[in-house]
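Here we show just some of the chains, and they stay where they sit in the whole.
The chains carry the letters A and B, assigned in the order they are written, with residues numbered from 1 in each.
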Amino acid sequence: MKTECIVLNRERNVSLTAYLLDVGGEFRYVNKRPAVFVIPGGGYQFCSDREADPVAMAFLQAGYDAFVLRYSVGQNAKWPTPLADYEEAMQYILDRADEWHIYRDKIAVIGFSAGGHLAAACATMAEHRPAAAILGYPVIREDTTHECEKTAPGIVSHVNEKTCPCFLFASRTDDVVPIQNTIDMINALNAYQISFECHIYAYGPHGFSTADSSVQPAHTKMPARISDWVKDSICWLKDVMGDYSQDGLGDPVCKAKVTADSDAWLSLDCSIGRLFGNPEALRILAPVILEMRRKIKPFAPGMTFEDMMQTLGKMTLRNLLIERQIGVELFDELEKKLQAVPNI
Amino acid sequence: MKTECIVLNRERNVSLTAYLLDVGGEFRYVNKRPAVFVIPGGGYQFCSDREADPVAMAFLQAGYDAFVLRYSVGQNAKWPTPLADYEEAMQYILDRADEWHIYRDKIAVIGFSAGGHLAAACATMAEHRPAAAILGYPVIREDTTHECEKTAPGIVSHVNEKTCPCFLFASRTDDVVPIQNTIDMINALNAYQISFECHIYAYGPHGFSTADSSVQPAHTKMPARISDWVKDSICWLKDVMGDYSQDGLGDPVCKAKVTADSDAWLSLDCSIGRLFGNPEALRILAPVILEMRRKIKPFAPGMTFEDMMQTLGKMTLRNLLIERQIGVELFDELEKKLQAVPNI
């Protein structure tokens, strides 16, 4: 492993530490690596070492390169300076992506507390969008944000259909950053059909980081399972950015959006509701709809096929057809036709 | 183990199956057992076997007695009949609690989908309140509820300070019961400071039950970690109802409410904000406040002690004093005095 510490701004004490695992050689089928970009917390007053290296190590173990950003805090935290630090650091990485053997489009951010606010800002407002964001007991709401840094914006109103997939975790009894922050975030992600995972543990203090005994005293009142976010978020990253295979990273098994309803063109991944509301789509889908009418029995007596389709309206057509084994052999043809229809 | 199947209503096909583990004998320090009350789903149209025995077995393994309720569905599901079935079944259990060696106040409900709706109704509206509720991809919102059973009420507006602790889990891509149901529930629980835990997995179908390969086909598109809710909810039950010890069940390590702010009398478990807003409490707490002023340094330059207390206002005083090692020797005395002050 190579390590580098790059000073991005000496005055504001901004730096990027790079931990770069080897590629090639015995790592036969690893020619490039995905990466995580770690943003420690500290209420925009300092950058917590407890949420820096211990986190980087967890992802290094799983084969991800890791970067730790020390960003502008205290007097220098005036918005958007911290976000600008991120942009500069990310640009620095992207400029060296080939040399460092990093997948440009497989860099996830992970931030904690106020660092979770900054990571969420990267996910929703940055020019250089990460591929995924892991948010640990993040500051999200405007009121909590202002307790840390008065000039920084709340996150919720910036969530939209371009936000990247998010993994959130927090303690329900966090008495520094109220759990309402995490709830508001998943509520917003849901509104825009963004993929997310969320683990709220019943109790535990703010700032538990990896919850390892070298970071958080072993006698802390918190459940043993609270450290599961580490392994769970690693598995999730493989789900949303792809896992190692013999031909580089494989395809993600979990898409960034739940349906394709906000895409520019129709597809089988649009919801049934969306497709059945589009006359052109209905014409294209006529052969499978015929078969659906025959095969899909209503849940309850008195229900019509149309009632059924309304009940299942949030499901993607692809999922329904696969589940019921209908028209799978027509998928390629249907998809081609649908993708020629504007989604309006 | 003894098993019994009790027919509660032959016409409506309502029954209670009891799985009762042995006590005493070699189970030296187990003279009574806590229990789970399983409520399968099925859209109020049927009771799903996939969410009945497989769930009961998981909790039997962990030393809990288990009951499975088959409640009124289909034509008979008109509200509040299913809830009345629960009340009758619970009364039946309570009447036999001594004979069956069950802790009357340590019975948790666990429900799935529409059964999660019924379990949540038990937690918020029933006469016989459970000690805890585990809600699997539950129907919560009024709109989703009405898709199952038009006469049944939404849950959210019934959550209040008497609601029991809840553990929720669901798949983010559930396309039958939208994830908004789970989000709305934790939002309501948070508003009333009710203890909860919540796991939303990134993807997976509706109705995955225990996600064991004998229940949900192994090739289903869902993450391996989705089955973790089983072990996690068992650990959580021990946290909120107490774990086995040599003198019966021990004390819960996780209280039912995050603070005592809605109790009738003040205590050290009230939030700092609540206590500092009460002149009588301020007088009682004078000695520790003096020490707090000396020991608690403001986070940032320019902050006063009062600012600090506002920032920490959601923390309970007990937690803050323990964390900072202030006045712990005075706790008994202070608690006694505070508990004489009405919380108004």
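We take it that contacts are C-beta pairs under 8 Å (C-beta built on N, C-alpha and C of every residue); 3 or more make two chains touch, one makes a residue touch a chain.
All figures in this text were calculated on a predicted structure; none of them were measured in a lab.
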*Tell me how many copies the full complex contains, given that 2 of them appear here.*
4
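To be clear about the criterion, only the chains that are shown with their structure count from here on.
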*Using CA atom averages as chain centres, what separation in Å is found between chain A and chain B?*
28
*In the complex, go through chain B and note every residue touching chain A.*
43, 45, 74, 147, 165, 167, 172-173, 175-176, 178-180, 183, 186-187, 190, 195-203, 205, 221, 223-225, 228, 231-232, 235-236, 239-240, 253-254, 258, 299-300, 311-312, 314-316, 319, 323
